[in-house]
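Pasting a structure here, questions to come.
What follows is subunit A.
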Amino acid sequence: MNARQEILARIRRAVAGAPEVEIPRGYRTHVTLEDPVGRFAERVGDYRAVVHVVPAAEVPGRLAELVAGRRMAAPEGLPWLEAVRGAAAELILDGPGLSVAELDRVDGVVTGCAVAVAETGTIVLDERQGRRALTLVPDYHLCVVQAAQIVASVPEALARLTPTSPLTWVSGPSATSDIELDRVEGVHGPRTLEVVISA
Partner candidate 1 sequence: MRVALFVTCVNDTLFPGTGRAVVSLLRRLGCEVDFPLAQTCCGQMHLNTGYREEAVRLARRFAGVFAGYDAVVAPSGSCAAMVREQYPRLIGRDFPAVHDLSEFLIDVLEVEDVGAYFPHRVTYHPTCHSLRGLHLGDRPTRLLRKVRGLELVPLPGAEECCGFGGTFAVKNPAVSAAMCADKVRNVLGTGAEVLCAADNSCLMHIGGTLRRQRTGVRVMHLAEILEATE
Partner candidate 2 sequence: MSATFLGMPGNLSKNTDFPKNAAKAVQNSQLRFNLRKATHTIRGKRAAVVSELPDWQDLRAAGRAIKDHTLRHLDRYLLQLEEAVTARGGHVHWARDAAEANRIVTDLVKATGEREVVKVKSMATQEIGLNEHLAAHGITAYETDLAELIVQLGHDFPSHILVPAIHRNRAEIREIFLREMPGAPEGLTDEPRALAEAARLHLRERFLKAKVAVSGANFMIAETGTMVVLESEGNGRMCLSLPETLISVVGIEKLLPAWHDLEVFLQLLPRSSTGERMNPYTSMWTGSVEGQDFHLVLLDNGRTRVLADEVGRQALRCIRCSACLNVCPVYERAGGHAYGSVYPGPIGAILTPQLRGMGSELDASLPYASSLCGACYEVCPVAIDIPQVLVDLRAKAPHGLAERAGMRAAWWLFAREGRLAAAQRLAARLRRLIPRRLPGPLGAWTDTRDVPDIPRQSFRDWWKESGS
């Protein structure tokens, strides 16, 4: 028997006669929030990320202010590309030719998101926000979240996502509590997370 067959046989022997289990799903799969945008902003803020809530029309302007003079990277197809391009010192677009070394030289990255979770202050990135390295290597991540992308709870977020796309769930800047459980923001991932909520 090869390892696969043997492990499967061991499992079948071990569980023979074990009872079937019903799964009670009494937990909340849908949560109604009075102010999802406000809750999301508050919870992202709790992670010591910088949060801006601005009307949709003012998003390009705010992005321009934030990236002014910085060397930025962005995924192709970002709706606010023109505003960023106009203000940034330099703009590099994600693509197969973009090396990690080049990414390491930019100041920051600007992306949108796939979905955001109000209760946990989480942003989820999928392949439309570029390859995973894009939002990882630069030290500054500027993320635009549109109000319609904000859901209240984790179950609602999962329902909106496509599992086969690589996903990164981001809740605040990178952090560690490995030293005396004292939380320190900024380790290997972007040390600064700035979120612009388009309300």
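A word on the picks: all candidates are chains of the complex that A comes from, given by their letters.
One rule holds in what follows: contacts are C-beta pairs under 8 Å (C-beta built on N, C-alpha and C of every residue); 3 or more make two chains touch, one makes a residue touch a chain; residues count from 1.
For clarity, every value in this text was computed on a predicted model and none was experimentally measured.
Applying the touch definition to subunit A and the options 1 or 2 in this complex singles out candidate 2. Those residues of subunit A that touch candidate 2 in the complex are listed here as 2-4, 6-8, 10-15, 18-29, 43, 46-47, 100-101, 104, 117, 119-122, 131-133, 136-137, 154-155, 158-159, 163-164, 166-182, 184, 186-190.
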